[in-house]
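With one protein chain removed, the remaining protein chains of the complex are shown where they sit.
Right, subunit A next:
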Amino acid sequence: MSNRRIPNWADVVLVPLFSVVLAFIISAIVIWAIGEDPWEATKMMVQGAFGSSYGWGYTLYYATNFIFTGLAVAVAFQARLFNIGGEGQATLGGLGVALVCLHLPWPHWSLALVAASFGAALFGAAWAAIPGYLQVRRGSHIVITTIMFNFIAAALLNWLLVSVMRPSGSMDPASARFPPEVRLPRLHEILDVFGIPFSRATPANISLLVAILACVLVWYMLWRTRLGYQIRAFGQSEPAAQYAGISPFRITMYVMLISGALAGMMAINNVMGEANRLLLNAVEGAGFIGIAVALMGRNHPFGVFLAAVLFGFLYQGGAELALWTNIPRELIVVIQALVILFTGALDNLVRIPIAALFARRRRS
C-alpha cells in the first residue's frame, strides 16, 4: 500500500498551500497566453482585494458568506454526508430573515439580529432536514436530493417574490425594504468605535463576527460535545458507530439540521446586512463555493475560515481585475475553478509527492 502518512501539520497547511500555488501558476500561464501580464494581474488582484479598506470590506463580505456555507458542508462531511444543497438552504434562510424583519416590530437591530439568525437557521435547517430524512428512511441519496432541493428552493422563492411578497405596484421581484431599525451595523461603524478608519462603501457588516463565532462554536461542538463525538464516530466508521449504539437516523438528522441551519444563516449577511430586502438569486452561488471552501479547509472550522477568506479574495480581486483590465470576467471563474480543481479533485497530485518527501526524510 502506498505510504500516505504525513504529519498532521503538513496535511493541514502544506498540502492546501501547494495546491493553491500550483493553481495560481497555471492561472498565470493562462493569463500570459491570452496576452496579458500575469504579474500585473496578480498585483491588481491583491491590490484590489487587500490594498484598501474598500477592498478588504468586500473581501470580508464575501468571506462571511463562504464561512457559513463552508461550515455547513464541513459539518455534514464530518458525518460523511455530502450536503451540496447549501444554495437552497441559504435561499430559504433568506426567506426566514425576511419574514422576521418584515412582519415583527423590532426596537433595536441587536434583537432583530438574534431573531433573524434564528429564523434563517430554522428555515435552512428545515430545508436540509427533508433530504436527510429521505436518505435514512427512504434510501434516496442525499447528493441527489439536496441538489434537487436547490432548484425547488429557487422556484419557491421566485413564486413567493413575484406573487406573494412583492409590494403592490412594484415592478421588481423583490420583497419590501426592511424597516431601518433592523439595519445591521456595517464594519466601518464598528471600527469607528475603536477609532479605526474604514471605507463606508462596503457591505461588510457585523455578520462577519457572527460567522467567526460560528466557526468557534462548530469547532467546540465537534470536538468537545457528546453530539460532536457521535457525529465524528459515525462519519469515521459506520460499523463501529453501530457497535457503540449510535443511531444513524438521529445523527443524520442532527447533522443535516445543523448543516442546513449554518447555510441558512448566510442570509443575515447578504439579505439583512447588505441588500436590506429579499432579492431573487441573492445567494449567487455561495452555496456551491462552500463545497470548495470546506474541501480546501479540510472540513475543519478554522480551515474553513482561512479558505473562505481566500475565496473572498478571489471574488473581490477577480472583480477588480475584470473592471480594470482586458482580462474577461470569465477568466476569473477559470482561476476559481483551478483553485477548486487543485485543492479538491487533484488533492493527491500534491499529497503523494509530499508524502514521498516525508518518507524519504524519515528513512535518512
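As a convention for this text, contacts are C-beta pairs under 8 Å (C-beta built on N, C-alpha and C of every residue); 3 or more make two chains touch, one makes a residue touch a chain; residues count from 1.
Assume contacts and distances are computed from a predicted model.
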Among "ABC transporter ATP-binding protein", "Act minimal PKS ketosynthase (KS/KS alpha)", "L-lactate dehydrogenase complex protein LldG" or "histidine kinase", UniProt-listed name of the chain not shown: "ABC transporter ATP-binding protein"
Identified contact with the non-displayed chain, of A:236, A:281, A:326 or A:348: A:236
Full-complex contact with the absent chain, from A:200, A:224 or A:360: A:224
Chain not shown: contacting residue from A:21, A:155, A:196 or A:244: A:244
Residues of subunit A in contact with the chain not shown: 1, 224-227, 229-230, 232-233, 236-237, 239-240, 242-247
